[in-house]
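The other protein chains are all here in position, but one chain of the complex has been omitted.
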Amino acid sequence: MPRPDWLPARRTKENHVSDEALWSKCPKCGEVLYRRDLAANLFVCTRCGYHFRMRAYDRIASIADGEFTELGADVLPGDPLDWSDRKSYPAKLKTDRERSGLSESVVCGFASVGGHRVGLGVMDFHFRGGTMGQVTGERITLLFEAARRERIPCVIFAASGGARMEEGMLALMQLAKTTAAVSRFMADGNFYLVVLTDPTSGGVSASFAFQADVIVAESKAMIGFAGRRVIEQTIRQRLPDQFQTAEFLLEKGAIDMVVERSDLKDTLVRLLEYADHE
Amino acid sequence: MPRPDWLPARRTKENHVSDEALWSKCPKCGEVLYRRDLAANLFVCTRCGYHFRMRAYDRIASIADGEFTELGADVLPGDPLDWSDRKSYPAKLKTDRERSGLSESVVCGFASVGGHRVGLGVMDFHFRGGTMGQVTGERITLLFEAARRERIPCVIFAASGGARMEEGMLALMQLAKTTAAVSRFMADGNFYLVVLTDPTSGGVSASFAFQADVIVAESKAMIGFAGRRVIEQTIRQRLPDQFQTAEFLLEKGAIDMVVERSDLKDTLVRLLEYADHE
Amino acid sequence: MSNNIIVERERSLVELERRIAELREASAAQPLDMSSEIAALEQKYQQILHELFGTLSPWEKVHMARHPNRPTSLDYISRFDRFDELHGDRHFRDDPSIVGGFGTLRSRNVMVLGQQRGRDTKENLRRNFGMPAPEGYRKATRLARLASRLRLPIVTFVDTKGADPGISSEEHAQSEAIAICLQAFTMATVPIVATIVGEGGSGGALALAIADFVIMLEHSTYSVASPEGCAAILWSDASKAEEAAAHLKLTADDLQRFGIVDQILPEPLGGAHRNARDVVTQTLGAVDAALARLASLTPEMLLDQRYRKYRRLGEWQAEGLEPVRTAR
Partner (left out) sequence: MSNNIIVERERSLVELERRIAELREASAAQPLDMSSEIAALEQKYQQILHELFGTLSPWEKVHMARHPNRPTSLDYISRFDRFDELHGDRHFRDDPSIVGGFGTLRSRNVMVLGQQRGRDTKENLRRNFGMPAPEGYRKATRLARLASRLRLPIVTFVDTKGADPGISSEEHAQSEAIAICLQAFTMATVPIVATIVGEGGSGGALALAIADFVIMLEHSTYSVASPEGCAAILWSDASKAEEAAAHLKLTADDLQRFGIVDQILPEPLGGAHRNARDVVTQTLGAVDAALARLASLTPEMLLDQRYRKYRRLGEWQAEGLEPVRTAR
């Protein structure tokens, strides 16, 4: 994976955090992997093929041809509910900003993917579990609005635990807001492609993620409406491992294809070709 | 049921057939019913509620407020395949003309139903098992085209064994032709209401019958794509009695409502009110 | 036994109600004038009512919204001039936890939809406690599109803990069903008026609540998650639901302040079920008034206004906070 100039700078904060970032242990096979090797392998375990959850800028670097022009970076989360439990919501945001190097759970902007200019939005589970707050919704909306004006396709990488509790109903309303933007974008005949990554659930899953023209999922990603724990509590029994995986959804007809991360960029480029009317 | 002036005349041929038409035996409870009483009770067994298959003009009389203006009566079946097996196709048609008093398996025209002017098409199982030939499709198409010009709703009573073998692919093409007419009619925002009666299957079921805005079925009517016998032969076991009944389809979400014949006209009038923009 | 705290509280009123009724009966049968005793008891009754229900905390409102006697969607729909229920998703099943069909409200033909919980245990089982399956949302999608084609305004009643979280719902793509339902309402070319009549739980509620005008009953709730769910998610402890309820800003007042709810309808002291008839009348009146205001808008105006309405929600620019934007 070629590393664009801007990437190390964007990841500065992350790299500050601690030395343990240098090494990662594979949660599946236990192999200890040198972070740089892991990055070079698109964060796929070199031993067992386990797909680590990717950070937004790493994902962008792996998909964009080169430059990435960010959109909505100056739209930043506030504290509309004046929320405080163990910790105030602003304090939680601050921690996540430092830990993730992100200002919100999604990074949006424009990029070229295999020569196709697209609106690209990438969610990151490392910021508040990829939950959707007002700013997540706002950035997604800004992206679809801008892509509609330009008449270019949109590609979204979904990764989310759902709507964010600490922004209450204003978070839930982002399902409506993003749906409105996506629907207008699609009604004009623009192409919308989504990649569901591990994990995609709740409000994101039940809004823009499943509204796409073509739904791709990363291999083994957990995807569903309700969380696994919630379902197990409801039915009072353990679910089979396969349940809610990308492969399960493919069989159930919910998604178009399951792709290994190593094939992902090529697949996206191929799919984008079909909507190319130049 | 009030008997409009024109009805006895239209039924002349039927009444000529034989004396046994004076009496009907209920296939469900065995009761022997005087045909005039049966007609007065909308051809529902006065003892057990069994719904006899209705003849087209009887149905029209039971639904229309009064006058019925026929459309397409002069479009008559030919013998496009030059078909002859035990009997020539024209001979089969002749027999059915005499037996049913109809010139084809559907009667189309205009009527007022509870004060609402509608395009009304009624299929009759007594003519070639309600199969759809070229003329069936042509009359249905003429009806939807005329109703579209007038911007009035269409009500179709379906009853069919499917496409008619003796007209081969020209019969199958009626699925396409009626679909085209129905789709144009609906795309303009006109209201299309269908009543599935016993039995509705095959090509009629798989085209205009299931394209309606609202799908009503008569109680206990058998409705399906494949015939019961075909399925039983395929799976080599007997199907439960309930299978493919209107009530079964309601539970399976395929239709909007199941209605007893005695409530049918009132139901149609109520449903037509909702699409009334006068 | 109910574990609804409002129902618990109502128990303390039962004894008093019985005594008042007995006194009235005795008074009617005997020459004795007991009107002052009755008046005193009634005054006391009103006083207790005020103490118990005068001001409700968010958590109490959650229980009020879930009260087993609280009017459900069908209690409103059955008071329409007419209602003809339509069934099924046309593919798989009719889901009784969403009720929908043609209706006439004060002489206006509409398409009406509502989540429907049961009014007793048996009905609750049939209706899955008002938690819709994908088939329910697909029925709603179908009917919303039909409404657009026939130019019928859409009226919805929202009352659900949330969308069903069961195995078959996942297998039938609950996410997709809700996502497409949201799109169908967003793109409907007819006026939509939604009323939150009970519990408005998460995306499963929102799927029927995208509307040009949103009405909410005083003690209804509308929340990003159930307080129990929120507490489980944030603190892995569902028993902290009361605390979550206080945080979530799920009351009508909160939501009106946020611009999510357009009108709040007051309830009788003690909740809508204490005078269901009047509450339903008042609600239907408010729905009718909203439809009347929206009737003159063209499809284009409606779509444009609806877009701007939802576009506004959550446009937030924090002050003093620097964007995380590293040099390129």
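Each chain carries a letter (A, B and C) given by its place in the written order, and its residues are counted from 1.
The rule is simple: a residue touches a chain if its C-beta (ideal position, glycine included) is under 8 Å from a C-beta of that chain, and two chains touch if they have at least 3 such contacts.
Source: prediction; values computed, not measured.
**Student:** Name every displayed chain that the left-out chain is in contact with.
**Tutor:** A, B, C
**Student:** Please identify which residue in B:N41, B:S112 or B:Q211 touches the non-displayed chain.
**Tutor:** B:Q211
**Student:** Among B:S62, B:S105 or B:Q134, which one is in touch with the chain left out?
**Tutor:** Candidates B:S62, B:S105 or B:Q134; residue touching the omitted chain: B:Q134.
**Student:** Which chain C residues would touch the chain omitted from the figure, given the whole complex?
**Tutor:** 90-92, 134, 138, 171-173, 176-177
**Student:** Which residues does chain A use to touch the chain missing from this display?
**Tutor:** 186, 189, 191, 210, 213-214, 250-257, 267, 270-271, 273-277
**Student:** Of the residues in chain B, which ones touch the absent chain?
**Tutor:** 5-6, 9-10, 12-13, 70, 73-78, 80-81, 83, 85-86, 97, 101-103, 133-135, 137-138, 141, 161-177, 179-184, 187, 201-203, 205-211, 223-226, 230-231, 234-235, 239, 243-244, 249, 252-254
Methods note: only the chains that are shown with their structure count from here on.
**Student:** Going by the average position of its CA atoms, which chain sits the greatest distance from chain A?
**Tutor:** B
**Student:** Approximately how many whole Å separate the CA-defined centres of chain A and chain B?
**Tutor:** 54
**Student:** Nearest whole angstrom, what separates the Cα centre of chain A from the Cα centre of chain C?
**Tutor:** Once rounded, the distance between the two centres reads 32 Å.
**Student:** Going through chain A residue by residue, note those that touch at least 2 other chains and give them in order.
**Tutor:** none
**Student:** Counting only residues that touch at least 2 other chains, which ones in chain C make the list?
**Tutor:** Residue numbers touching two or more other chains: none in chain C.
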